[in-house]
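For this view, one protein chain was removed and the others were kept in their places.
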Amino acid sequence: MQAVTQATMEFVKQYWAPLVCGVAIVAVLPLIVGYVVLVERKIMADMQARLGPMRVGPHGLLQPIADAVKLLIKEDIIPDEADKLVFWLAPVLSVGAALLAIAGLAIGPAFQIAKGINVGILFVVGVSAMGIFGIVLGGWASNSHYSLIGALRSSAQLVSYETAAGMALVCGLLFAGTLNVTSIVEAQRNQGIWFGLLAPVAFFTYLVASIAETNRAPFDLPEAESELVAGYMTEFSGFRWSLYFLAEYTNMIVVASVATTLFLGGWLRPFPRTHGLVDLIDFLPPLLMVVIGVYCLIRTPKQPARVQQLFMLVVAGLCFALALVLAAPVLATPVLGPFVKPSLAAAVKPFYEGIHGGFWFIFKVSAYIYFFMWLRFTLPRYRFDQLMRLGWHFLIPLSIINVLLIGVAMIVGVYYHLDGWWLLLATIPASIIALIIALFILALEQKSEPRKASAPDSYA
Amino acid sequence: MASNTTTGAGEKQQTLLGADELVLNMGPQHPSTHGVLRVKLKLDGERVIGSECMIGYLHRGVEKIAENRSYQQFAPYVDRMDYVAAVSNGLGYCEAIEKLLMVEAPPRARVIRTILTELQRIASHLLWLGTHALDIGALTPLFYCFREREEILKIFEKYCGARLTTHAFRIGGLQYEAYDTLEKDVERFCQAFEPRIKDYEDLLTQNRIWLGRTKGVGILSAKDAIALGATGPVLRASGVKWDIRKAMPYAAYEQYKFEIPVGTTGDTYDRYMVRMEEMRQSRLICLQAIENIPSGAIMAKVGKVLKPPPGEVYHAIEAPKGELGYYVVSDGTVQPYRVRIRPPSFVNLQSFDYMVRGHLVADVVAIIGTLDIVLGEVDR
Partner (left out) sequence: MLDQAIFYLFAGIAVVSAILTVTRRNAVHSAIFLITALLATAGIFLQLRAEFLFIVQIILYVGGIMVLFVFVIMLVNLDVAVRQMQFARQKWVALLISLALAAQVGLMLWSSRKVPGHGVPVLNAVPADKLPPNTEAVAQSLFSSYLLPFEIASVLLLVAMIGAVVMAKKRT
C-alpha cells in the first residue's frame, strides 16, 4: 500500500504537466470545436449572402453552448437489435483516437503535451488512423444494412487516401530527416524555407488527401443527407452523435496541424532564418490584431443593440491587449534596443518566441481549415466511384513518383551542396516532372478504359 | 417486372438467372425527391436495372373539383398545381377559357401577362437550379438563386398581393392595373440579373466535379424524347427545337425576338445549359416588353357570369417545365363539364425509367433533379 502511494506520488510529481495538459485538452477541446463549428456556419453564411446564427448571444456567439445543451438533453435512442457494447464503443473510439492525436502536436517550441516523442508525426498519423474503427463499428452496430454500407464506404475512402497522405508526408520527411515534431520545425528553421515550398506537389497531395481523410466536401458522399444510403451516423442521436461530430472536427484540426508542422513551417514565421529588413514580418501579428481591433471599434456604433455594442468593445479591447502582448519584439529592435536593459530583453525573448510561435501556428492552422470550409461551400460532391478513381488512379501514383523524384532531387542537392532556398532549383523540376508523369498515367488510363454505354465516368 | 411488396427496406429477390437483385425504396419522404415522390429502384449491386415511380401522394382531385366550380371560381385552384410557377398555370387556364368564350384579352393585358410569365419562368428555373445543385452537393448556388427569386416574388407581391399562389390573371384580361413602378422594377431586376447568371455559371458550368456528375448522366435521345412525350427543356436538350412560344404563339410572344436554346446529347449537363440559356432569353423578352407596353383597357368585355357555348378546347402553353395543356369541355352551363390538365412534369416523369437504367444509385438523385418535376403538378 505504501509502495503504491509512493509510486503514484512519484508519477504525479514527474508527469504533472502532461497530465494537466491532457485534462485541459479533453475539457477545453469540445468548446473549441463548438466554436469552430460556429465559425464554419458564419463563413458558410457569408459565402451564401446571409448572416448565419445571430440569435443566441451577440452575433450568435453563444450558439455552441445552446447546441451543446440541446444535444446533452436529447433522448438517447438505441436501435432494437443493436449490439450494446459496440454501439457504446464506436463513438468513444472515434473521439479517443482524435483526442489522443492532439497530444502529439506541438503548437510552439514549448507547447507540447507529449514532449519528445521520437516518432511524433507517425504517432499522430497512426493514432488518427485508429478512428476508422469508430466509423466501421458504428455502422455495424446500427443494425441497419444501409448504415453498414455507408460505414464501409467511408472507411474504404479513408484507407485509400491514407496511402496517398502517407506518401506525401514521406516527401516532407525526406527533407526533415527525423520524425520528431519539434525537430521537423527546427529543420525548417535551419534550412530557412518551409518544406511546403520545397515540395509543393507533396503539399498539394496532402491537402487533397486530408480533405478525403476527414470526410469533408467534396468527398463527403458517405455522410451527405441527399444520398440514398444513410451514413454511419444515422442511428446515433444526442450525445453519441455529438461525439462523432467532435471527432470529425478534431480530426480536421489534427490534420491541419500535421500539414502545418511538416509543410508550412509549424510555428515559424515566413523566412525564418533570414534577418535584417525581413524582421519586419515579426510585426505582422501585432499589426493584424490592431487592425482587427480598429475594425471592431469602427463597427461598434453600427450595432443595433446595446449589448452587441458592449460586446464589440470588449472584443476590440481583447484584440488590442493581444497586440500589446505580441508587440514584445519591439523591445529587441535597433529602435528601442539601446533604451532597454539587456537582461530584460533576454528574459523576454523566449517568452515572446513562444507566443509568436503559438500565434503563427494557430494562424496557419486556421488558414488551412478556412480553405477546407471554402472548398466545402464551393464545390459539388464527388460520386463514390469518381472519388476512388481520383485517389487510386491519380493521387497514389502522383505521390509515389513524387517521393522517388524528390529523393533524386535531394541526392542532386547533396552533390552540388544546395541547401535552403537553393534546393528549390532541384526540387521544383522534380515536382513538375512528377506531376506531368502522373497526369500522363491518368490520361493513358482514361483512354484505355472501355467507355460504359450509359454512364461514362468523365474525370478530365 | 414490378415488385408489389411494400416493405420499407430493401429485400433480396432471386431472378430467374439466380442473380441477386435488391429492391431499394426511395420513400415519399426524402430530401431529394422534391416532393412526395416514391421511387422503387431495382439494383444489381450499385447499378440500377429498373425503376418504378409511385405517385399520387399529393393527389387532391383538382380536375373533379373543377366540375363543381364556376370558371372563375376554379382559377385559384390551378395555381396550386405547379406551385413553383403559379403565374404560368394561370395564364394557360385563362387563355383556354378565353378561347372557349372566343374573346381576346386586350393588347395591354397580353403584354403584361407576358412580362409576368417570363419573370415566373426565371423564378422557376432559379428554384430548379438551386435545388438541383444542392442535391449534387453544391451548397451555395441555392442561396444565390433564392436571393434573385426574392426580387421576382417582391414584384409579384406588389402586383397582385401574393408571392406563391398568385392568381394574377383573370379570364378576359387582368384585374389589377400594372402598378406605377412595374416597368422600373422589372428593368432594375433585369439589369441586375445578367451578372448574377454569370455568377452561377462561374460556380458550376466549368467545374470539373459538376461536369463529372452531370455529363453523360441520364441521356435521353431525341427519338426517345419524342416517343415518350417529353416537352420543355427536357425535349429541347435532346436536340429537338420545339417551343410552343414559337410554334403556336400565345399572349404577346410573336412581337418579341428570342432564341430557343437546344442541346445536343440530352444528358443532364445539356438540360442544365438549356435552362440557363432560357433564363437569359426570358430576361431579353422582359426587357423588350417593358420598352413598349401599349396603353388601353386591361379587361375584355366578358360578363360577370360566364356561360361559354358548348364545345371543347385544348390550349397549351410553354410552362417553365414543358407543355402545359388545358382541355376544357363546356356544356353551356356555368360550370365546366370537364377540365383535363396535361401537366408537363407528369409526362416528363415517364422518361425517368429510361434515363436511370444503367446508372449508379448516386446518379438517381441527379436525374430526378434534372427532370424538374413538381409533385403538385404530377398528382394534381
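In order of appearance the chains are A and B, and numbering begins at 1 in each one.
Assume contacts are C-beta pairs under 8 Å (C-beta built on N, C-alpha and C of every residue); 3 or more make two chains touch, one makes a residue touch a chain.
Since the model is a prediction, treat every value here as computed from it, not as a measurement.
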| item | value |
| --- | --- |
| Contacts of the hidden chain among displayed chains | A |
| Option from A:Gln48, A:Gln63, A:Ser155 or A:Thr182 whose C-beta touches the chain left out | A:Ser155 |
| Which of A:Leu71, A:Leu122, A:Met388 or A:Ile433 contacts the chain that the document leaves out | A:Leu122 |
| Residues of subunit A in contact with the chain not shown | 3-4, 6-7, 10-11, 83, 85-86, 89, 117-119, 122-123, 125-127, 129-130, 132-133, 136-137, 140, 148, 152, 155, 159, 179 |
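The rule is simple: only the chains that are shown with their structure count from here on.
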| item | value |
| --- | --- |
| Chain centre separation in whole Å, for subunit B relative to subunit A (CA means) | 45 |
| Residue numbers on subunit B that touch subunit A, as the complex places them | 9-10, 24, 26, 31-32, 46, 133-140, 142-144, 147, 203-204, 207-213, 215-217, 219, 357-365 |
| Residues of subunit A touching subunit B in the complex | 44, 47-50, 145, 217-218, 220-221, 224-229, 376-386, 452-459 |
